[in-house]
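Quick one: the structure is below, and I'll ask about it shortly.
In this view, the complex is presented without one of its protein chains, the others remaining in place.
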Amino acid sequence: MLFKVEMTVNIPSSLPAAQVDEIKAKEKAYSQQLQREGKWPHIWRVVGQYANVSIFDVADNQELHDILTALPLYPWMEITVQPLCVHPSSIYVEQK
Amino acid sequence: MLFKVEMTVNIPSSLPAAQVDEIKAKEKAYSQQLQREGKWPHIWRVVGQYANVSIFDVADNQELHDILTALPLYPWMEITVQPLCVHPSSIYVEQK
Amino acid sequence: MLFKVEMTVNIPSSLPAAQVDEIKAKEKAYSQQLQREGKWPHIWRVVGQYANVSIFDVADNQELHDILTALPLYPWMEITVQPLCVHPSSIYVEQK
Amino acid sequence: MLFKVEMTVNIPSSLPAAQVDEIKAKEKAYSQQLQREGKWPHIWRVVGQYANVSIFDVADNQELHDILTALPLYPWMEITVQPLCVHPSSIYVEQK
Amino acid sequence: MLFKVEMTVNIPSSLPAAQVDEIKAKEKAYSQQLQREGKWPHIWRVVGQYANVSIFDVADNQELHDILTALPLYPWMEITVQPLCVHPSSIYVEQK
Amino acid sequence: MLFKVEMTVNIPSSLPAAQVDEIKAKEKAYSQQLQREGKWPHIWRVVGQYANVSIFDVADNQELHDILTALPLYPWMEITVQPLCVHPSSIYVEQK
Amino acid sequence: MLFKVEMTVNIPSSLPAAQVDEIKAKEKAYSQQLQREGKWPHIWRVVGQYANVSIFDVADNQELHDILTALPLYPWMEITVQPLCVHPSSIYVEQK
Amino acid sequence: MLFKVEMTVNIPSSLPAAQVDEIKAKEKAYSQQLQREGKWPHIWRVVGQYANVSIFDVADNQELHDILTALPLYPWMEITVQPLCVHPSSIYVEQK
Amino acid sequence: MLFKVEMTVNIPSSLPAAQVDEIKAKEKAYSQQLQREGKWPHIWRVVGQYANVSIFDVADNQELHDILTALPLYPWMEITVQPLCVHPSSIYVEQK
Partner (left out) sequence: MLFKVEMTVNIPSSLPAAQVDEIKAKEKAYSQQLQREGKWPHIWRVVGQYANVSIFDVADNQELHDILTALPLYPWMEITVQPLCVHPSSIYVEQK
């Protein structure tokens, strides 16, 4: 089941640089693990923003919520979620 | 070069049903041709809306504008365009 | 899988009254059928509005989209969809 | 009498973790007590957000205000309230 | 139980003047009847607008909905509803 | 001359509790004095909010400004002001 | 008593040109009469818009409402009203 | 050349009172100097707000920018600028 | 003196195609005349929109207003105007 998720990151300047680096490293590893598992099939950077546009492919709403709230950067993110489905003009089979 | 494009369709009820059907058939053929050419690599339906979330892969801004304004449904669409680029955490090679 | 759906109805005054009555009767029958099937477990009227707040319980995003776009009043509705999941403080077992 | 209430929580990072845990524990107990009393018949988590959608069933506006402002997390919440009533298509008898 | 209700009227120019006059006369009579019954204790005109700010005093949400949707001008109104209760600094006894 | 004034209070958590209590006590006394003088004929609490809806009856704009900016809670308030006048359907004589 | 009033005009293309010219001529005469009486001491055109920024100097809210709703272009205007008073840094005596 | 400028002031409570007083005194002197020079022909207080509505009469955009950014309160202001010109119904000669 | 002007065009489908073509031809000629005179030094198309971003270089506000309201497409445009001046980091001499 597919969802478009848009995430914008706002890390306060009061957070120590070393801690920020550690969180970002964890975020990257966590994201790439989910990409390899096929649950996070697309992630793009928005030009000029510390933000991304992502597509998630999960079993249900609960799994998506659990994945998003476990993001290491979650406490500093604004997140919007939009449920998607097959477009009748699509020639792709990625969506089931 | 990648862009997220969101399209919402509002066809006025005054348009004759036969004409609407014809426009939609043209729209579908036009969209699928662009999908086959690799210029419209993703299109999803937004749940509960006559709207889609799409990713376009084009040579430049001008090509994207020409493609969008040639959509048979263009006169009845609201369109937003957001330029994308590679996300540093992405494991995919689709973006170049 | 649960979703909150909010629907606002705007029927243009140009639609003949007899046709409006027929559409509303179909809408009511369609809604009650889905309520009996357990797919539309809650529907409330918003005070002072021709609008409702509803909860849907469906198999996936696609089923929700198919149900909503088949609403007899769909062409005259504005619809927003928000995916829900279990709240950790909830004592209820309705959500699975 | 039914109300839809939406709550979004924003706890500042300056609040000590032990204090946050204590407030959340009180919030959970308080919420579950109201659920058991039938005054808070529904609570759902919004996917990807530290937020909930709730339905309250109270005697009047005053009781709702007193319940909401006594929430242990109230000082860190944004709250919206929308009065509901019976939908003419509803087959349920929960609303009186 | 008290509610603040704000109504803005937009009558399309296509409605015949005689019909508009008739609707407005019915609206006035209906409003004054509710004022006399004590259910609509305040109504003020917003300066420069075809709009009003009103206070309603009703038994419950359902009664308010029934009153508002029976307004002769209801089909041409935008309505917002906000539940009110006693302010702790109030010296008045009008709210119960 | 009548005005609707809506006030929302946001007291920062950094303000000491004793100081907050003192300010609130002054606010209550100040508000009740104006109510007794007939300048603040209505004040209601908004359900679920630290906010009020008020009606002021003052000689002119300047008096309203002087009253509002002298509120002990003024530095922590967001205030909106809307001028009102007699509604042609009103049966009341409170507005002059 | 001073008010800033902003008016934006939207005349539908369905209104016959002769009727539009007549309304505009009446509007101009009406406006200039009020300017001569000192009730409309300032009127400026907003660059690039069919809109104006005006200052009114009236006895009270009711007089302002009566003036605005009698504007020949009133049925096609969006109007916002903001009460003003003396600025403590002002060296002018125009405001009383 | 005329511009409407609206300024809203937000001084953080962390600024020492003596410094605030000094800045406000400088602001007043600076504003009155510009009023005397005819560059700031109108300034009004917005009722209930720490804000003003002003009219500036300057040689060009650059002069307006230089005046505004030199305001002693500029670092704590939100400013909006709207270019104005002669209204065809105006009987005044102040605008040239 | 420089201004950024953004124009969005909405031509109703009820306008006959021949008339639309004629208006567009006049618009193009008018725009190019102003470009040749140096008053409209930049015009760009917004990707995916029937809209443009333009820079105007005019003597004063009045000249800009006269130019914009004389656009053949003016009755079907939404226009926003923003005054610009020299940026202190600019190496260009185009702005005077």
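Labels A, B, C, D, E, F, G, H and I are assigned to the chains in the order they are written; within every chain, residues are numbered from 1.
The criterion applied here is as follows: a contact is a pair of C-beta atoms (placed from the backbone, for glycine too) under 8 Å apart; a residue touches a chain by one contact, two chains touch by 3 or more.
Since the structure is predicted, the reported quantities are computational estimates derived from the model, not experimental observations.
Q: Check the options B:Ile23, B:Leu64 or B:Met77 and report the residue that touches the missing chain.
A: Considering the complete complex, B:Leu64 is the one touching the chain left out.
Q: State which residues belonging to chain B touch the missing partner chain.
A: Answer for chain B: residues 1-3, 60-62, 64-65, 81, 83-86 touch the chain left out.
Q: When the complex is taken as a whole, what residues of chain H touch the one chain not shown?
A: 5, 12, 61, 64-65, 68-69, 75, 79-81
Q: Hey, which chain I residues sit against the chain that's not shown?
A: Looking at chain I, the ones touching the missing chain are residues 2, 4, 27-28, 31-32, 35-36, 42-47, 52-53, 55, 82-92, 95.
One rule holds in what follows: only the chains that are shown with their structure count from here on.
Q: Shortest hop count from chain B to chain E along touching chains?
A: 2
Q: Name the chain whose C-alpha centroid is most distant from the C-alpha centroid of chain F.
A: Max centre-to-centre separation from chain F belongs to B.
Q: If you average the Cα atoms of chain D and of chain H to get two centres, how far apart are those centres in Å?
A: 45
Q: What is the distance in Å between the mean C-alpha positions of chain C and chain F?
A: Centres of chain C and chain F (C-alpha means) sit 40 Å apart.
Q: Which residues belonging to chain G are in contact with no fewer than two other chains?
A: Within chain G, the residues that touch at least two other chains are 2, 45, 47, 61, 64-65, 81, 83-86.
Q: Touching pairs of chains, all of them, please.
A: Every pair of chains meeting the touch criterion: A-B, A-C, A-D, B-C, B-I, C-D, C-E, D-E, D-F, E-F, E-G, F-G, F-H, G-H, G-I, H-I.
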